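Reading through the structure tokens given below for one structure.
Rather than the whole complex, this shows some of its chains in their spots.
Labels run A, B and C following the written order; every chain starts at residue 1.
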Amino acid sequence: MTASGLRLRASAPHGVGAAAAVLAAGLIVAVVPVSSQSPATPSRQALIDDLVVANRILANEGVVDGYGHVSVRNPANPERYFLARAGAPALVTSTDIVEYDLDSNATTGSATGYSERFIHGEIYKARPDVKAVVHCHCLDVIAFAAAKVPLRPMYHMGYFISEGVPVFDIRESAGITDMLVSTPVLGRTLARVLGPRSAALMRGHGAVVVADSLHVVVAKAYYLNVNARLQSDAMQLRGSGVTYLDPEEAKKAVQTYERSWEFWKSRLPR
Amino acid sequence: MTASGLRLRASAPHGVGAAAAVLAAGLIVAVVPVSSQSPATPSRQALIDDLVVANRILANEGVVDGYGHVSVRNPANPERYFLARAGAPALVTSTDIVEYDLDSNATTGSATGYSERFIHGEIYKARPDVKAVVHCHCLDVIAFAAAKVPLRPMYHMGYFISEGVPVFDIRESAGITDMLVSTPVLGRTLARVLGPRSAALMRGHGAVVVADSLHVVVAKAYYLNVNARLQSDAMQLRGSGVTYLDPEEAKKAVQTYERSWEFWKSRLPR
Amino acid sequence: MTASGLRLRASAPHGVGAAAAVLAAGLIVAVVPVSSQSPATPSRQALIDDLVVANRILANEGVVDGYGHVSVRNPANPERYFLARAGAPALVTSTDIVEYDLDSNATTGSATGYSERFIHGEIYKARPDVKAVVHCHCLDVIAFAAAKVPLRPMYHMGYFISEGVPVFDIRESAGITDMLVSTPVLGRTLARVLGPRSAALMRGHGAVVVADSLHVVVAKAYYLNVNARLQSDAMQLRGSGVTYLDPEEAKKAVQTYERSWEFWKSRLPR
């Protein structure tokens, strides 16, 4: 059995062979070379490959659509992070991945970056514990931000919601804008609202989600959205009488979500 | 039968290699007709090919089902527009595309036209700024028209809703009908209700959406529908206490939606 | 490439030519043999093939799941109708089709019939105008039957709902049962509740839908369900203040739904 979403990448970075393999396979395949020339390379390339899978999972599971992005901090250099160049997450391949410093200046390549990359850089600056960041327009949370109804944890898969999910209203700090977190200052303000938590909603926009790994951040973004749907359903049935996870239960219910990752990866279109 | 989602342009940088690669990848190809030697044709053919893609995206993303249509104004002759002959959008190919004058008389071919093509012609007459029109039975807006609840912009992707989305009630201008905008007079009345805006709902029927490009009109139709769903969710949570985009925010939040188009195109069935 | 859900049986009347066409087209095709042995056969076989497509469309579009059935009256003999033997609609092939008389006794084959085939036979008896019948557990109407909220036409695609959609409560006529319309008497009672209309809900069960053609009955079953969802959405927004199609509008808005059929057929899994 093998993974959809895998990238075939022989030795040369995206040479003719790789292209042919991709065409033949009809999908992008991530086969990590058995032993790469440089000892540091595999880990970097493996991380980039995983970031591509993360992009595709988020799109395939409906957490992002044509918009939204996901980044991961470079473990070999915590002052750097990886993020795709501007484009739809479903279409990201490893050649689209750019390395940024924490001021969100590209350190590799010259591709156009996401105008909201400052979300990532400023959170990595403010939160050394954060290793991965998702920004999404996840649909089910938008109503909660607009209605100013606090998200609460409906089940153990949404345990982190117990930390509270603040709402970042860009207007409170920056007045009238195009709603985009497209400057370092706005990124810092968002990071401040997020504080030590796992997620913040963005009024009239979407959400930002952080975690200590790429796999976990993808799952938190997914379950943040699912939890919103469940909470909406429960509130329709019983309004303010809904029972949420107890804060102490939530603390104990920490998830790795690793089975989710494997499941979602297996569902990627080939 | 021909291409979902593929635009093959002989002169474009893709070249023969791209065509071969696409063929290898298992996509279905829109073969450029022999007449493509003429200098004016490529652009016309490219637009027609894009219109085919627009039809298929709208069907694949659930904005239209067996019914609904999308047109684009001929940039080489603003007194003409392109629209498929009567048929389900998902099945449209480039040979189904007919050119109409603004009175909605076919200038090419003799295929049966959509009885509601006057929606397109009359809007193009009234709105020189409009380059593309979608008519859909997009499900999530129908409840809003029936409930006379005004649509409001829930997030930046629905920024244009801030212009207001009037409801065209065919009965107010024409009494008892079959609900179809199947005459020039009805088309003009709808255009008048639409006014300078991006969208109007049609009571007991669906919506019409306009934009200055084909890609943008597809996205506006899509996000009009998504926004309706989000607004319904938010109103369930908090009724009249929902916070919508500020009109000034909406003005600044103009979208090209180009990443949506690329994403949707990539999702077309092969 | 070949069919999901297709059972090719070498000995079946389709013959090699038909099988090849199916394989080549990658979907179920009503390929009428150019000249069949008997002059009556093509029309009969074509109808049976269309009935197979109807079964598959209903399953693929979620109108039926593992349960539910669709029949068509034999145009060559109005005292007969065609219905699959007991089985999941998605898996029906032409060899599964049985001919019944109007007392719902099989006139061909000896396969186990649906225990609820009397729905079909008794309606054909009571309604000479009816040429096709669907019984479904279509999910969105079940809440309406349980809540005793009358269905009302939300848009022109649901025009026939304007005739009224009565609710058949099996308990009122037969007391405590297993909820199934599994006798001629129950079938007659259901037919009486249906009266001259297009559809009746069945409390705690689903619905029955009738039409003067197979294509139209499939579409009416589909749009009955869609209309229920839209009505539920609209009532959530505005309760009793929702505007429905005017009865006179509904009379004029009769649909053939032929584009829906072509669209749904094109979406069948290959």
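The definition used in the following text is that a contact is a pair of C-beta atoms (placed from the backbone, for glycine too) under 8 Å apart; a residue touches a chain by one contact, two chains touch by 3 or more.
Quick caveat, the model's predicted, so the values are computed rather than measured.
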With 3 copies placed, total copies in this complex: 4
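Note that only the chains that are shown with their structure count from here on.
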Euclidean distance of C-alpha centroids - subunit A vs subunit B, Å: 31
Shared interface positions of subunit C, touching two or more other chains: none
Parts of subunit B lying in touch with subunit A, wherever the complex brings them together: 21, 24-26, 153-157, 226, 229-230, 233-234, 236-238, 241-246, 248-249, 252-254, 257, 259-264, 266-267
Residues of subunit B defined as touching subunit C within the complex: 59, 65-67, 86-91, 137, 139-140, 142-144, 146-149, 171, 176-180, 203-206, 232, 235-236
